[in-house]
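One protein chain is absent from this view; the other protein chains keep their places.
What follows is chain A.
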Amino acid sequence: MMSQRRGIHLDQSELLCKKGCGFYGNTGWQGLCSKCWREENQREKQKQIQEDWALAERLQREEEEAYASRHQKTQSQPAVTPFSKFEERKTKEKSSKVNTVTKFFSPSIKTPPKKDAAPFDPHSSPSPSSSASRPSVDSDHATREFIDFLKPLKSGREVFKQCRAFTESMVYKREMGADELSECVQDFYQNLSERLQTQFKGSSDQVETVMDEVEKYMMTRLYKEVFCPETTDDEKKDLAIQKRIRALHWVTIEMLCVPVDEEIPEVSDSVVKAITDVIEMDSKRVPKAKLGCITRCSKHIFNAIKVSKKEAASADDFLPTLIYIVLKANPPRLQSNIQYITRFCNPSRLMTGEDGYYFTNLCCAVAFIEKLDGQSLNLTSEEFELYMSGQASPHWPQSAGASSSSPGSAALTQVHKGLDLLTGLGERQERVMEKARQLESDLIDWTDEVEQKVQSVLESFTPEAQNPAAATAGGTAPAPSGASAIDSDNVENELLPPPLQPQVFAG
């Protein structure tokens, strides 16, 4: 049993926290686990946190003031013109945003909010004064949805103010490292959900629903700043794993022991859907939505296994199949997405729930792919190297000479190797040529097809009463049969005025 054992035999110590606490470390945290990383940075952070809190408080005070003054002025002051508003915003951007928003929570508003009503939207008028934090149309939409969601809640206004102030304060922290940003956001999530539970007496389900909306609002607004930030090497890692997956293109279902039979149409359909879903993850902004893609991908995988094996899939089937799907999909910005979800998703969702389970498996799949070697695929390391370097492929076995190098002579071995390489290259060139020929003939087919289409379009536009003679008149028309060139002779043409002639003006 043990002899069949395969696995990625990575050194545990590589993965563990540098402090030796036994947790997994993370290169992003200088090789420490989250706990040690926190401790390591606690003092520094405490100061930062105090400052943040002061800032948040200041913003809140400004809001209150702005809200109060707005209330006094409501009757006398009609709509502000975009221009004067612009001036105002230059100095008091924060408070002017709040004005429009707080209106919604005040009972004096009678008309319900129109979904795309511009006046509500504090950011729609062009405002060059805003920093990179200027929310896009998407985040305006998110703000509106968030407010709509919170309106019926007793504590809605309070929650919105907190979230808004916090989100604004994050903009001043762009210089901060990604993990510190993550920690701020996580602390905020935790604190808010605790308060929702204790102060506002929300049930666990209610709190979770509110927290989902909080995450959606905040992360839609912060996405651009905190996804794959420049302060990290996320992008480098993205490229590395992408390259790695491309180099592993030759890995087969059998090597991974994936219990999926793609000959069955429903299975191959599920496989395609799973691939699509995991690729789609990159297009989502909110961590929860990204997780949703992973979960959908996983459900398709379970279906593929179920149909193949004619019974429900277990954890033992799922992980290898997920690895296979990730290899086939090579999802864009895979590491960035994993990091982003880890940093900014609601922790309870990530740690305990079903989404978290699939996400954890995805993390394992990526770790497996990164460390994978010949043994993990039941190959000799020679085979693995050959496949990795493209000199051989499990689909087209290497040339006959490969294994028969004469024992004594190292030089001969060298020659053999060279020959093998040449054969390999020759075969590859052959395939390239084949593809090129295919492309050429495809192009020709395509040209013909386009020509035919043009012709049929022209035909459909030919006036019924057209003079049949017209067809033959245009000798240069590409298609002879009954088609009419645009410039062909036509009786009506005689009624048209003569064409304009260019005139020369004396300079």
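Keep in mind that, in the parts below, a residue touches a chain if its C-beta (ideal position, glycine included) is under 8 Å from a C-beta of that chain, and two chains touch if they have at least 3 such contacts; residues count from 1.
Please note the rule applied: contacts and distances are computed from a predicted model.
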- Note on the structure: From "Queuine tRNA-ribosyltransferase catalytic subunit 1", "Ras-related protein Rab-24", "cAMP-dependent protein kinase regulatory subunit" or "Actin/actin-like protein", the UniProt protein name for the chain not displayed is "Ras-related protein Rab-24"
- Item | Full-complex contact with the absent chain, from A:319, A:334, A:379 or A:392 | A:319
- Of A:200, A:357 or A:384, the residue that touches the missing chain is A:357
- Residues of chain A touching the missing chain are 5-10, 12, 15, 21-24, 34-35, 38, 49, 53, 183, 186-187, 190-191, 194, 204-205, 208, 292, 295-296, 302, 309, 311-320, 347-348, 351-358, 360-361, 363-364, 367-368, 371, 376
